[in-house]
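Heads up, one of the protein chains got dropped from this complex, but the rest are sitting where they should.
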Amino acid sequence: MNIPTTILTLIAGVAITLLSLWLGQNNHLLPIAATDNAASVDGLFNAMLAISVGLFCLVQGLIVIAAIKFRQRPGDETDGPPIHGNIPLEILWTAIPAVLVLGISVYSFEIYNQMGGLDPMNHSGHIKPAAQIAMQPESMTSGLLAASGPEASGDAAPQPNFAAGVGAKPGEMAPADMTVKVMGLQYAWLFTYPDTGAISGELHIPVGKDIELDISAQDVLHAFWVPQFRLKQDAIPGKTTQLRFVTSVPGTYPIVCAELCGSYHGAMRTQVIVHTPEDYELWQQSQLALLEGVGDPQAIALASVSAASKTDSEFLEPFAEAMSMDMTPEMIHQIHAS
Amino acid sequence: MQTSAVDTETTLNVASTAAIAHHDEHPDFRIFGMIMFLLAESMIFLGLFAAYLTFRAVSTLPEDQMPELELLLPGINTLILISSSFIIHKAEDSIKENDIQGVQKWFGISAVLGVIFWRVSCLNTAT
Partner (left out) sequence: MTQAIAENLPSSAPPPEQGHHSPTTWRTFFSFSEDHKVIGIQYLVTSFVFYLIGGALAVGVRAELATPEVDFVSRELYNQLFTVHATVMIFLWIVPAGTGGFGNYLLPLMIGARDMAFPKLNAVAFWMIPPAGVLLIGSFLVEAPGSGWTSYPPLSLVNGQVGEMCWIVSVLLLGTSSILGAVNFSTTILKMRRPGLQLTQMPLFCWAMLSASALILISTPVLAGALILLSFDLMLGTNFFNPAGGGEPVVYQHMFWFYSHPAVYIMILPVFGMISDILPVHARKPIFGYKAIAYSSLAISFLGLIVWAHHMFTSGTPPWLRMFFMVATMIIAVPTGIKVFSWVATIWGGKIRLNSAMLFSMGFVSMFVVGGLSGVMVASVPFDIHVHDTYFIVAHLHYVLFGGSVFGLYAGIYHWYPKMVGRMLNETWGKIHFVLTFVGFNLCFMPMHWLGLQGMPRRVAEYDPQFATVNLICTIGSFLLAISTLPFIFNAVWCWVKGEKAPNNPWNALSLEWQTESPPIPTNWVGEPPLITDPYAYGTKSGRKSIGAIRGSDLWAAKS
């Protein structure tokens, strides 16, 4: 009781600050970060968490202290002091949140730019740099420009059948090392590898490579989400959206559909296997061997469907892993048609 | 407890001003309310216009295949629709003035316009 209030306040302030800083670093709330950018997103989350914990403790602490210290004493029917406001104090608590959210905004903008969010259509990968365009024959140049809208100057001119995702790192002009076409359909993900022509129900990618996913949907909205990549993108029918990222930790991670797409939405799960370069080589060869054996990927898919000759109700019963390959011939056909 | 009716330290600012008007016959605020309502309703159309402009902006159709906004026939019908309010208002005025001929005249015009509107709509949907 002899300790002055100022000292107590100071101690409480230091304690809250230390607690929020510690929680900001040691919260273990997020799963492992398997891409380069996932770690940056985690840094942003940790910073915001630290600020939030601090503010929460401040407000909560004041409320609890007020409830104890300023509770009505028995028999005391008097009023509290008639304080209507305090301009400097009000300016202070307007300014502090303003500064904090501005800081978070700038930080978020930085991370978003670093992720490639400001180049969401991977223009650097798709549209050749202006110098190269100039060397193309006349007809091709005009065709390119027409495709990307009337005032396409190489950057964010909206392309009608493209929706914005997350693109290349700023300054990255080279196309991605590897492109995979991703198709969401009720209730599976289908991955097509243009390099080899392989089709799979799980995503196989090599670690450390610059990967581009061209995401689309067949029927309704889906959302491609890999929690360990901190990346999510809606799959929109009739549009292609790109996600570009570099993985850093080999392993197997879940791919989750995050947009309500019907009754089996919760079962629409598969996985992404981030291979070491050697493993990836092996996997690719096994796929090529399969392709050679049967002739064309469509036939493989069809074969797997006929092998699993299930009734309609059985068709979606098992969990995600098995599901992605069990598709009706029409579905496969439509995917190839689109 | 707080419920006791003893004289407490609570205070009340009762500024005494001369009573200005009786609440019981408060003025008619229907116009004010109607303006509020119309403002709200205009937001429906603002939303629809915004949607229309977006649809046009993101449409994948080439410029020359973009459907032209029809102006003539819908324009005529819009005029008829708008004018009908005035015509019926005129007819109502005539009723209030006991002017039978006026009522017949305005209702007649209204009927003729109605027929034109109907024909134009038929033409418009037929094409």
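So that you can tell them apart, the chains are marked A and B in the order they are listed, and the count of residues begins at 1 in each.
Simple rule for what comes next: a contact is a pair of C-beta atoms (placed from the backbone, for glycine too) under 8 Å apart; a residue touches a chain by one contact, two chains touch by 3 or more.
Please read all numbers here as calculations on a predicted model, not as lab measurements.
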Touch assignment to the omitted chain, from A:T94, A:T252 or A:T276, lands on A:T94
If the hidden chain were put back, which of A:L221, A:V246 or A:L291 would touch it?
A:L221
Where the missing chain touches chain B, by residue:
2-3, 5-17, 19-27, 29-30, 32-33, 36-37, 39-48, 50-51, 54-55, 58-60
What chain A residues would touch the chain not displayed?
29-31, 40-41, 44-45, 48-49, 52, 55-56, 59-60, 62-63, 66-67, 70-73, 76, 78-86, 89-90, 93-94, 96-98, 100-102, 104-105, 108-109, 111-112, 115, 117-120, 156, 158, 162-166, 219-221, 223, 225, 227-228, 230-234, 236-239, 241, 254, 256-267, 269
